[in-house]
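Below, a portion of the complex is reproduced, with chain positions unchanged.
We just call them A and B in the order they show up, numbering each chain from 1.
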Amino acid sequence: MDFEEVFIYEHKVQFYETDKMGISHHSNYIRWMEEARMAFFASCGADYGQLEEKGIESPVVSVECRYKAPSRFGEVLRIAVKTDYFNGVRLRFSYSFLDAQDKLIAAGMTEHCFVNSAGTVLNMKKACPEFWRSMAANTF
Amino acid sequence: MDFEEVFIYEHKVQFYETDKMGISHHSNYIRWMEEARMAFFASCGADYGQLEEKGIESPVVSVECRYKAPSRFGEVLRIAVKTDYFNGVRLRFSYSFLDAQDKLIAAGMTEHCFVNSAGTVLNMKKACPEFWRSMAANTF
């Protein structure tokens, strides 16, 4: 796996993210994907806060995560994010969670669309060309 | 402690609310106070959703919680809520958390104000008299 061209986000597992099995609760990975994605947007010059100022929101359409090994309190995970697909309407990210030994402990994906304040689905090529260009330039 | 006149809300501790100590994470009690408070509002005929429709929000001004004994996955807690104080501007609730044996395992309080969409602090006696009456009738 070549991570040279992907964006890497780090998350330190917090105590409140653990559960009674002594590991990170599985629902947190969905939240960490969001953290990583927001940082990725910013790194592309496509700040999510700026989208919101234009009245554009980006609901999550689907999520998936496969868990291969647990993570634990205090561990620093690296989350590799990449854009799988973006046609202006539908945006798909994939995520790889790596532990300190570079072991792949989980892998996931999220899909997103874009809507205006009336809830109408937007084509970002038209609705926000600079966002489209920023993201398209970072789609593999 | 006489709970005859107070509102009782039940919450079943969820797996995702536990932490690696094997008990409910302490931050959840703050969330359970909110659950209990919202149910209490509704029981007073002062539905929080209706307040929001009028453009009124109720930020939390302060919270406190003292933990006497832990709670665990699957336990059904009873949360006794009562209004300590309401002068139209500032509203204060207190909460008692009881386990299945009626043991007091935690006690807390929250304070709230009311603001309009411009962020101006409201006196609910004027801004929303029916809410004022509903809550005042339930203040001990």
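The working rule: contacts are C-beta pairs under 8 Å (C-beta built on N, C-alpha and C of every residue); 3 or more make two chains touch, one makes a residue touch a chain.
Computed from a predicted model, the values in this text were never measured in an experiment.
Asks: One sequence, 2 chains in place: how many copies belong to the entire complex?
Replies: The whole assembly in this structure file has 4 copies of the sequence.
Simple rule for what comes next: only the chains that are shown with their structure count from here on.
Asks: CA centre of subunit A versus CA centre of subunit B: separation in Å?
Replies: Using C-alpha averages as centres, the distance is 34 Å.
Asks: Could you list, by residue number, the parts of subunit A that touch subunit B in their complex?
Replies: Going through subunit A, the ones touching subunit B are 15-16, 18-20, 22-23, 25, 27, 73.
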